[in-house]
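One chain of protein is taken out of this complex; the other chains stay put.
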Amino acid sequence: MDIHEYQAKEILRDNGIPVPPGRVTKDPNDAVNIAKDYGDTVVVKAQVHSGGRGKAGGVKLAGTSDEVFAAADQILGLTISGHTVKEVLITPAEDIDSEAYLGILIDRESQSPVVMVCSEGGVDIEEVAEKSPESIKKLIVDPRQGLLHHQAYGLAGALYNDPSLVKQATVIIKQLYQAFVTSGASMIEINPLISTPTGEVKAIDAKMSVDNSELFKYPSIEAYRDVASEPWAETMAREAGLSYVKLDGNVGCCVNGAGLAMATMDLVKYYGGEPANFLDIGGSSNPQKVVTALQIITSDPNVEVILFNIFGGITRCDDVAKGIIEALGQLEIEAPIIIRLTGTNEEEGLKILSAEGMSAFTSMDEVVEKAVSETSN
Amino acid sequence: MDIHEYQAKEILRDNGIPVPPGRVTKDPNDAVNIAKDYGDTVVVKAQVHSGGRGKAGGVKLAGTSDEVFAAADQILGLTISGHTVKEVLITPAEDIDSEAYLGILIDRESQSPVVMVCSEGGVDIEEVAEKSPESIKKLIVDPRQGLLHHQAYGLAGALYNDPSLVKQATVIIKQLYQAFVTSGASMIEINPLISTPTGEVKAIDAKMSVDNSELFKYPSIEAYRDVASEPWAETMAREAGLSYVKLDGNVGCCVNGAGLAMATMDLVKYYGGEPANFLDIGGSSNPQKVVTALQIITSDPNVEVILFNIFGGITRCDDVAKGIIEALGQLEIEAPIIIRLTGTNEEEGLKILSAEGMSAFTSMDEVVEKAVSETSN
Amino acid sequence: MSIFVDSKTRLLVQGITGRDGSFHTTEMIRYGTNVVGGVTPGKGGMSFKGPDDQKIPIYNTVEEAVADTGANTSVIYVPPAFAAGAMEEAVDSGVALVVAITEGVPVQAMTKIHAFAQDRGVRILGPNCPGVISPGKAKVGIIPEQIVMPGPIGVISRSGTLTYEAVINLTKEGIGQTTCVGIGGDPLIGTSFIDCLTQFKGDEETEAIVMIGEIGGTDEQDAAEWISDNLDIPVVGFIAGQTAPPGRQMGHAGAIISGSSGTAEEKMRCFEKNGVRVAARPIDIVELVREALD
Partner (left out) sequence: MSIFVDSKTRLLVQGITGRDGSFHTTEMIRYGTNVVGGVTPGKGGMSFKGPDDQKIPIYNTVEEAVADTGANTSVIYVPPAFAAGAMEEAVDSGVALVVAITEGVPVQAMTKIHAFAQDRGVRILGPNCPGVISPGKAKVGIIPEQIVMPGPIGVISRSGTLTYEAVINLTKEGIGQTTCVGIGGDPLIGTSFIDCLTQFKGDEETEAIVMIGEIGGTDEQDAAEWISDNLDIPVVGFIAGQTAPPGRQMGHAGAIISGSSGTAEEKMRCFEKNGVRVAARPIDIVELVREALD
C-alpha cells in the first residue's frame, strides 16, 4: 500500500529524521492560514499516489497569501495520472545547497533490504539508474544483523564531504532503516534529502510503500489508507479479499489465480479483444466472493461481456457456479456471461449451471474467443 | 551491577510479563498499610543483593497486620551475607501449583545468550546444575537472529504439558528475552516461575545483573543503583574509576592492572600475610587516582601496611609517585607505605620519591615480603 | 526420475489440523505420498485420521516430529500470521526441503528466513506456491493429481492455476511429466527457476522443460541466460502479463512491473535470444514441446 508524502513524513519524524513542518488541507482558505504560520514562501504540494507531480503542475511555490490561495485552488481537483488531488500539503520553502537521494527497498536478487544513495537527488531515481547507474551507491543489508553504523557512515560519505553533513546523514540513514523495519515497509525513500546553506540535512520529500502482508501489524499505518480517493471497486475488492485492477477494455474477466488471470487477459488481446480488468477471485472460493466479483465487474460501464475462466484446484467449480446463479438473482446483469469451468468438482458445477439453463466451455481458448466475439469491436 | 528483586520485577512488568503487584518500604507501619491493600496473606521479602534470603530469615509469610509488622520489623536491619536489609517488598502470597526456573545469561563457551529452563524451580539453580544437569534445558540463541518463536515454544514445552500453560510460558520467555536485550542485562532470571491452580503463569521472584559497560545507555537502570547500602569505599572507588574489593586482611594493596593486583594478593598470602583488599588503579593513571586509592585503603581500619606494586605500561611511574607524595600531604597516613615501582618513567618516579626521602623496590617478591614483615601477625 | 520429491520423501504437514492442511493431507496420502506426521502446537499426542483410517501422529513441534519420524520434507499450510514462524521452525528442524503454500508472508520476514535457510543448507520452495508433484511418486502441496501423468517433461512455474492449464494440456496429449514445480508468486522465493533447471539438468528422465513465468523481477531473464550457458535439453517458455499495466500489482505480490523492467515483452525477448522457444498462448506450449521432443 502506498501512503501519501505527508504520512510518510510523519513516520520519518517519529523516527527522529529532520523534516520541515507541514500541514494538509482540502481548502484553499485554510491553506492561506497554514502558510501564515510558516511566514515567507511556502510550497503547496498535491497529495496523490503518483509520481511526476511536479511536471503535472501539482507542486507550486507561493510567496503571498494570494499566491497560496491560487496554488491550492489550482492543485486541488487536478487529475494526475488518473488520480484526483483531494488534499494539498503546505510546507515552508527551504534554501537548498545540495539535493541527494536516499532510499531503502527489498532487493529480489540478494533477498535482502538494500540501501541506495545518490548525490544527484530531486530527480527520478529510475532514470538515474538507467543513465548513470555508477552514480548510485548500493548497500545490501544482512536482514538479521541490521544496518551497521559504519555502513551508514560509508553511505553518508558517498553523499557529502563536509564531516558535519556526513555525521547528520549517517544518523538519518540509520533512522530511515529503523523506520523501514518498524513500519513493515517494502520501500521508503527521501528524495530529495537536502543540505541547507546553514549546514543542516533535511528530508524534503518522502515516499513509502508498506507491505500489504504486514499492514495488520500496524493499525496506525493501515489508517493512512486513502479510501476516499481509492476507486469504489478497488475498495470493495480489497475488503472482499479479491485482487482487482481496472483496465480500459470491454471484456470483464473473472479468473481464479493471478497467473491464469493475466494469461486470460493476454488471450483476450490475442483474439482481438481488450480486457476490462484483472480480477483474481483467489484460492479458497466461496459463492459470495463470486457475487462480489460480478458486482465489481459490472460496475464498470465499459464491460460488454463477462468472461469466467475457472480452473478448479482449491477453488471448487460448484462454488463458482453457485455464486454465478446467486449473483444473477441479486444483480441486474445485462452483459452476457461466458463461462469456462474445469477442474475440482467440475461435474457438480456444470449441473448447477445447466439446471438454470446455462452451459460452460472446458477449453480456455474457446471461451476467450467466444467472449471476444460478443463484443462490439 | 546487580539490581533488587522489586526493580527487576519492574523491568519484567514493563516487558509485559505477569508479575503480582508489590511495593517496597523501609517502615514496618507502612508495610502493614501496603499489606491491607493486598488483603489476605502477603509475603515480606528482604531486598538485598544476596542469594539465600529465605534461609537467612529474609522472607516471611504474614496473615495478619500484626504478623506483617513483626515480619517487616524483624527483616529490616537484618544482615544477610554482609548486606544490611534496608527495604522490604510486600507482595500478595500466591497459590502455587508448580514452580519452574527460567533464566537468560551470556554463555562464555558459545559466546551467545543462552536461555535456560528447568521444571524444578524455586531452588538454587546452580545446585540443580551440579546434581542433575540433565533436568536443565538450554538453548543457545543466535544473537543477531534473536530468540525465535518456535525456540521459545520448545522451551515452554519442557516446563509444562498443558497447552494453555505452554502458550503463556512461550510469551513470557519471549518477553524475558526482550527484557534481556533492551536492558543491557548480563543475566536475568525468574525463579520461581509459577503456575497457579487457576491456570496462570507468573513470575514470583526475579534477579537481574546489568552489564556495567551498558549502564550508560540506560539511565533509568543506573538510577536503580543502591548507593545507600553500598559501602562508602566502593562508591568512592567506582566514581573515581578504580576497581576495589574489600577483603579481611591487613595488607592494603594498590596495584595497576587486575591480573597483577590478584597476583599481588596471592603473593601476600604466599609470604604469610593477608591482603586487605583488591585495588586496581587502572590503565591510564593520574596522580589524583592514587590519592583516592590511598583514601580508600586507609579508610579500612584493619590496614597495617600499604603495598604499592606498580609495573608501568600505560601507567607512568612518575604519576604514581606524584600521587603518593600528594596523598601524604593531604591525608594522615600512619601505616608504612612499601613501594615497588618499575616500567615506564621508572627513573622519574624514583627521583620524585627520593626527593621526599622515600625509596622503592623493583622486585615484586621483595616488596611483598617486606610489606608482610611490617604487619603484626 | 524426478526432482525434489519422490518415493523417498518422508513428509511432515505443518498445520495438519487446519482446514486446508487436513484436506490436502488426505489428498497427498491418497496420491501415495508418505506422510509421516503432522504438527499443530497444542495438539501433540493426538492423531490425524487419513483415508482408510490411517493414523498420522500429531506433534507439538517440528523438532519432536522429525526426531520421531525421520521426516525429510515439510509442507506448510498455516495461516499467514504464523507462517513465518512455521518456516523458521522447519528450517531449524533438520528437514532438507520446506514447501510453503501460504500466501501473505511478510517480505521482511522472508529476508531473514531465506538467510537462515541458506545458513542451514535447507531448500525452501515458495512461499505462496502450489508445491510440487512427481507424477506417480509423490505430491507435496496442492497441485491436483488429475492433471498430471508420468512422462519426460519438467515443468516450472511461478503461478498455480496457470500451471494446471499448461500441464493438463500436455497430459491430454499424452505428454507426461517427471516433476511439476510451482516456485511461487512472491518477490522473494526460496527456489528459483535456475535452481529447478539445475535439478532437471541432473535428472536423466527429463527430456524437455516448460517454464511458465510472469511479469516482475528478472528471474526469467537470469534463467534464460543460464539455459543458454548450461543446458542441452530444450526449453519452452511462456510469460503471463503481456497486457498488464506498469506499476500495478497483478494479484501476486511479485507480479509488478517497475519502470520499464520486468515486462513480459522484455522476458520473451530474452527467452528468444537465449534459445528458449516462446509460446504465445498456453495451448501453444503443447505443440512446441512436441517439436522439441522430436
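Points worth noting:
We call the chains A, B and C, going by the order they appear; numbering starts again at 1 in every chain.
The criterion applied here is as follows: contacts are C-beta pairs under 8 Å (C-beta built on N, C-alpha and C of every residue); 3 or more make two chains touch, one makes a residue touch a chain.
Here the structure is a predicted model, which is why all the values come from computation and not from measurement.
Across the complete structure, the visible chains that the omitted chain touches are A, B. Residue B:P143 is the one among B:G57, B:P143, B:P163 or B:P231 that touches the chain not shown. Of the candidate positions B:A70, B:M262, B:L328 or B:M358, contact with the hidden chain is made by B:M262. Listed residues A:P163, A:P301 or A:G357: the one in touch with the omitted chain is A:P163. Set against the missing chain, the residues B:A93, B:I106 or B:A240 yield one that touches it, B:I106.
Interface residues of chain B facing the missing partner chain: 106, 108-109, 111-113, 126, 130, 142-144, 181, 184, 186, 211-214, 216, 243, 245, 247, 255-263, 265-270, 275, 278, 280, 283-284, 311-315, 342-344, 363-365.
Counting the whole complex, the residues of chain A in touch with the unshown chain are 145, 148-151, 153-154, 157, 163, 166-167.
To be clear about the criterion, only the chains that are shown with their structure count from here on.
Taken as a graph of touching chains, this assembly is complete, with every chain in contact with every other.
By number of C-beta pairs in contact, A-C leads over the other of B-C and A-C. Centre to centre, using the average C-alpha position, chain B and chain C are separated by 56 Å. Annotation: 28 Å between the Cα-based centres of chain A and chain C. Shared contact sites, meaning residues of chain B that touch two or more other chains, fall at 145. In chain C, the residues that reach two or more other chains under the touch definition are 112, 116.
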